[in-house]
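With one protein chain withheld, the remaining protein chains of the complex are depicted in position.
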Amino acid sequence: MAPWCSRLEIKREKIRANLPLDEPDPNKELYVRQVRARDLLRGDIEGLDLEKVVEEAVLTTRLDKVLNWGRANAIFPATFGLACCAIEMMSVVSPRYDIARFGAEAMRASPRQADMLILSGRVSIKMAPVVRRLYDQMLEPKWVVSMGACSSSGGMFSNYAVVQGADKFLPVDIHVPGCPPRPEALLYGFNKLQQMIMGSPELGWRTRYSAHGTEEWARDLGNVTDEARDAYAAARDIAQSAGPPPVSGSPGSTVDVPGPPQERTEVPSKPDRDSGRFI
Amino acid sequence: MSTEERLRDEEDAAEPQAPSENGAKGNMRGSAPAHGRDIVARSSAEVIGTSVVERTDAESSLEPEQELMTVNLGPHHPATHGVLRLLVSLQGETVIDLKPIMGYVHTGIEKNCEDKSYWKAIPFVERMDYLSYFFNMQAFVGCVEKMLELEIPPRAEYLRVIHMELNRLHSHLVWLGTSALDLGAMSMFFYCFRDRDRILDLFEMSTGQRMHTRYFQVGGVFEDIPVGFERKVRAFTQEFPSRIDQFEALLTNNEIFLQRTKGVGIVERERLKALGVTGPLLRAAGEPWDLRKVEPYLAYADFDFDIPIGTVGDGWDRFRCRIQEMRESVKIIEQAIDGLPEGPVLADDRKIVLPPRHELSTSMEALIHHFKLVTEGFRVPPGECYYPIESPRGELGCFVLADGSAKPARVHFRDPSFVNLQSLRDMCVGEYIADMIQNLAMLDPVLGGIDR
Partner (left out) sequence: MPDAPGLELIRAELNDAHPDAITGSYYEHGQACLVCDPAQIREVLAWLRDTPGQEYTFLASVHGVDYLPAEPRFGVHYELLNMARVERVRVRAALADPGPDALPELPTVSDEWPTADHQEREVYDFFGIVFTGHPDLRRILMPEDYVGWPQRRDFPIGGEPVIFTNTERDVPGWYA
């Protein structure tokens, strides 16, 4: 691994022989890519196909990667301390759990100069429009880390005064659980965000362990009924149609910032939002 | 009443009540009442969120030639200690009027507690004033214990005092770090947070969690301290006074700090008492009032410590009071650790306190008690009680109304920051806006307590 790389984990991609029920062969994608690479080397691809392959694989990749590396390692967080999590966010800046190691110590007070909004604390109904306004004032590309249980899901406060999760009015990229999360937990979430920005997002655990369709309601000990099989299929469809998690936005919502083109099949159009083209 | 009617009424109102006169203010005040022009506010009301930017009362007291600028400070601002919104009417750089608007982190904790049993309400109440969580817990738990007429064992009392004084140190360190950051002394922030992490290590060692530990229970403390805790606390208390010396070396003789805090934000003592202000603010003004000494609770009567009193009541005195309070807290912790009595940490009453786990396999009554306590909780006989303690910000009082069931019927916290905030207007009117930032810093408001 390159010395400047901030990755904490080594990605493991196994080719699995035994698959539960019916699952499309992950070997096939690899096979397609390998065939295309072989044809490219042999000079068998021509014309538009060749341009497309070159654009996808060579130019855009390198430039994107450099840009994303820069973006990830020099994030300006917006100081947005709401409640108790703000104290732990301040201690992430403190010398012991130094966030300056990851390049994010320059906390900008103004949203117009900030990249990342760390929502630390419970979002009350009076504060929600203010947070939304601040989020809108931030310039693209921007990311949101929902720190703590209260901003991720309302936390322990299931009542009239707290918005049950900042997801309700903001696209959130990373949720950091905890009440309050330890500074190390926030740093771990921050590193995950950096990996997402650099284009190699953490796969969800269901994908990593091939556990789609293992939800309680879909699993049946013993025989697999037809209903369960349909449920499996449905769950797998959902997981696959969602694709890798987008860089910005809650699952299923349109992407605020287009990620590297080779990870997506098409760029979703956003007619009612300022398009966040970065080039 | 619609907004327009209210604004018109404000226009017709007489000159607003002037805060207490102070010679240091000079001729900034006392001008003849006349209509001023508040340009910004007379334009169409600007909506931030759903609340309307309102005019402050100052405009009716100015000459026609003067122009007022209403500035909205917050709720998102690097200097407000939390999400506090201030509507400031400025004439040049002088603050003419100030109106705090709160509620941006209102969590409905008091209402939520009515839904939970007493044991389950403890994590809720400790998230109110989120810098002094042990104090929140002590106020609530002490109130319930008073209603149950429950005596807690002396070891639990001492452990509670140790954790509370460590929490006082923690709260004052965060205050010092963030206040110095507001005033521009950025390195203080790192020093204070470095030491704050050491205190949090101690909390993690004894309670398992850095903040919001849910350590105090009705009847004592959740668990006894582990083996190395005493040694670590002693090491901490031996080293900490030298750290306070480091902080003082940075700030106490610093010309910039002195110029910014001396003579700024003075409110006289009687006015502070009329406003209900307690805590270091009142002590800095010269009133020797500390609930740990006048109404001792827990084991505070056993310890020998002093209460630092100021003379003038400006920002400098508040700073010195809190620094000295940190030293006194270290003394209390040392005495408590030295005199820590042996014994149980939880009271014996099995109808209120969970039985120890080893009893569950041998005693049927213990099993039944455990079951009832975990599923329903203990019941408190009907009644009401108000229990005040001295938190780092002032008098923190908890009012609990019990209706005989396992859930409280009403929990209310008299939060010191909420009441102290009323003195901000008195401190800031007539001074510069930069002094307002300093006054807010020295006031030490914690919005979690203000908004609950």
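Residue numbering begins at 1 within each chain, and the chains themselves are lettered A and B in the order written.
We adopt the following convention: contacts are C-beta pairs under 8 Å (C-beta built on N, C-alpha and C of every residue); 3 or more make two chains touch, one makes a residue touch a chain.
Note that the structure is predicted; figures quoted are calculated from it, not measured.
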- [ ] Kindly state which of the options B:D201, B:D245 or B:E295 is in contact with the chain not pictured.
- [x] B:E295
- [ ] Based on the whole complex, identify which of B:K111, B:R234 or B:K262 touches the chain you can't see.
- [x] B:K111
Task: Candidate in contact with the missing chain, chosen from B:R194, B:R214 or B:K273 - done: B:K273
Task: Residues of subunit A (touch criterion as defined above) contacting the omitted chain - done: 125-126, 154, 157-162, 164, 215-217, 238, 251-252
Task: Residues in subunit B touching the chain absent from view - done: 6, 13, 49-52, 102-103, 106, 108, 110-112, 114-115, 146-147, 149, 271, 273-277, 289, 294-295, 383-386, 388, 395, 397, 399, 401, 409-410, 412, 414, 418-419, 421-422, 451-452
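As a working rule, only the chains that are shown with their structure count from here on.
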- [ ] Within their complex, state which residues of subunit A touch subunit B.
- [x] 79-84, 86-88, 90-91, 93-96, 109, 111, 121-122, 124, 126-130, 133-134, 156-162, 179-180, 182
- [ ] Name, in rising order, each residue of subunit B that touches subunit A in their complex.
- [x] 48-51, 75-78, 82-83, 103-109, 111-112, 123-124, 127, 130-131, 174, 177-178, 189-190, 193-194, 196-197, 200, 210-212, 447-448, 451
